[in-house]
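Have a look at the structure below, then the notes.
Note that one protein chain of the assembly has been removed; the remaining protein chains are unaltered in position.
Up next is chain A:
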């Protein structure tokens, strides 16, 4: 139960509300009783009701095995999909509804997976942070015969539309391993995000991941360090630039005292400008000071 704003009410309003709620509650109880005898969802999170629908669906599937009855079965399964659609529109985060949808599709020999795939694309353009939908897309990909590698274009499009979208960056990290051929492209896309809005966190996490890959060579890193120093001149108080600069110095110049001093200065500045994570920077600083 998240994000329900508490609105102040007078005692009279409360009494009225309580009366209404009592009426609703009686109706709910009667409904639940009826449903637990005959069973249909009223709240998409009531998992037992979804279980019952699956039991009924299994009965339908097993009793409609003749060719002439397939139409009846696909109508039945189509109605189940429509129901999950209604439930997901009401609550896009309902685990039970997403699972039921996939379960029904899997049990339908005639399932239109391509249509599901297009629906996913459409839904993700409306809410690109719904991880249920991303997970669903991955399940559907396997059915349509699309590989994760084929999703690079979709990922690039999503990121170009909105750099500040952690889910798209995450998705990109799962699509394929970094290779000699693509590393330049990855550095370019992440740099253009960082330079567009250095205060946005998403691309920095992606950068950290790329830098941990041995495929990114010294030359790439030296270039990036230069870029970050330029960016720092425009945005001297952006903590992300300072943090990333420390990663690069640690990788490239951990043995040079003038660079170590620069790293220490960065962490000292971070301690001052980012009080929330002071403990993190102090640990880094102490490690550097005791090693040098």
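By definition in this document, a contact is a pair of C-beta atoms (placed from the backbone, for glycine too) under 8 Å apart; a residue touches a chain by one contact, two chains touch by 3 or more; residues count from 1.
Here is the rule we go by: contacts and distances are computed from a predicted model.
Participant: Report the protein name recorded by UniProt for the chain absent from the figure; options are "serine C-palmitoyltransferase", "Geranylgeranyl transferase type-2 subunit beta", "Large ribosomal subunit protein mL43" or "Synaptotagmin-like protein 3".
Facilitator: For the chain not displayed, UniProt's protein name is "Geranylgeranyl transferase type-2 subunit beta".
Participant: Going by the contact rule already stated, which one of A:76, A:117 or A:166 would touch the omitted chain in the full complex?
Facilitator: A:166
Participant: Just checking the interface: what residues of chain A touch the absent partner chain?
Facilitator: Counting over the whole complex, chain A touches the hidden chain at residues 1-6, 18, 21-22, 24-25, 28-29, 32, 36, 43, 45-48, 50-51, 54, 95, 99, 103, 129, 131, 134-135, 138, 148, 164-167, 170-171, 173-174, 201-202, 205-206, 208-209, 212, 275-280, 283.
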